[in-house]
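All protein chains but one are shown in place.
Up next is subunit A:
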């Protein structure tokens, strides 16, 4: 009997324990949500948690928002299967934070109110740019959401030992309902607390597992790596770059593409950007990024122990039979290290991880729908706060429902491709406009529209015709064959295109840039004058 079977069996044996832990987490966080909901009175409370969080609290919440199932389960699994190449994800995900720290966090906090669109449309004609920003926010968030929902369905079903299709669908629906409750009742305040609780649980769980792995090797990292190389029968190649991405010239280009998307995507992710509005000042925003870099960095260092630990202590076929992409390596490692009790605890952590991230994504997209599209485009700025919050709550239900439906249909899809796509779209459609808006005085409305729509459409279209969607055994449609674009990640083409279109669109624009608005933006972004 293989370990996967063991995991399913012991999951079945310990189902009461796992279900108890899940329920305790859900009830406790729903309690927090109701408490936060009672304190949510106006739009600033709903969208930005009343801007009452400290730098440290927000840093913790950012970490909770950022370290998704892709980070915890995905990277541990990628290292366990592809060795060193899996670790490359950790590095890109971390270095990316410097773009946010040096260029984006503080000016955004100083000039925006509730959404990414506030900053993108600041100097521009409101309605077209707000529309573009809203569309882009919702597209990026839905891709990200889809990946998390698909992961949740597969993972939770496995951990609970549910194998029937109806059971898996039920899990996805359940995740959707809890996430809608978090966001529509608790708004940003509730979501922030859920993310903080999750971040503490995730760090504690990762620390415990790292300690147990290192204990087995007397805290000798070299021995751990040696055992991983030996156990996988790949030898030293397992510890070097190239196993996954070094195969051909095309996979090498794909790796550069992925690297670009990871490092430039973070500072364009709407659910991350709106977190900077939850603190009172730009200085607090800076502190929160510093805390996030510390916490996230520490976590990604631990993925070395988790991933190579799984490679050293588990049997490779056990990992892959359980999930081809390696997504269950971390829970299987937990069972190996601490038996069914640790498996249950780590499963609860993984569940919390997914719930907190989907809540953050739903909040970002419903905020953007209500504030950018409904209040500023449809109602032309005439909506009252109550109407805006009501629209945001209904948008939560709508987006939650879309996520559930997509999650049900996509639960067998390749999750990694979707997360990397969300990063690539964010880097292509959002980052160029954010940077040009803040730092380039000749940037115009036309430049912003070309850049947002050009980056958005090119990245999505390239993925549609990539091996992620068709042509390969691991594709969404493995029997169809329309993959004329060879790279799995579009970043190498679409990111430079987004920047280029913003530049060309501005230069070719008949309309002159609004000098007064730029003066206002620049002065406010650097001094914090008039910040909300």
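To be clear about the criterion, contacts are C-beta pairs under 8 Å (C-beta built on N, C-alpha and C of every residue); 3 or more make two chains touch, one makes a residue touch a chain; residues count from 1.
Throughout what follows, contacts and distances are computed from a predicted model.
Chosen from "Integral membrane protein", "Na+/H+ antiporter subunit E", "ABC transporter ATP-binding protein" or "Acyl carrier protein", the protein name that UniProt gives for the omitted chain reads "Integral membrane protein". Among the residues A:200, A:402, A:457 or A:526, only A:526 touches the chain that is left out of the figure.
Residue-wise, the contact with the chain that is not shown comes from A:84, picked out of A:84, A:143, A:276 or A:499. Across A:39, A:126, A:231 or A:474, the residue that sits in touch with the chain not pictured is A:126. The residue from A:300, A:351, A:423 or A:436 that touches the chain not shown here is A:300. As for the chain not pictured, it touches subunit A at residues 84, 87-88, 90-92, 94-95, 97-99, 101-103, 113, 118, 121-122, 125-127, 221-223, 225-226, 229, 236-237, 239-242, 245-246, 252, 255-256, 259, 263, 283, 286-287, 289-290, 293-294, 297, 300-301, 376, 380-381, 439, 511, 514-516, 519-520, 522-524, 526-530, 532.
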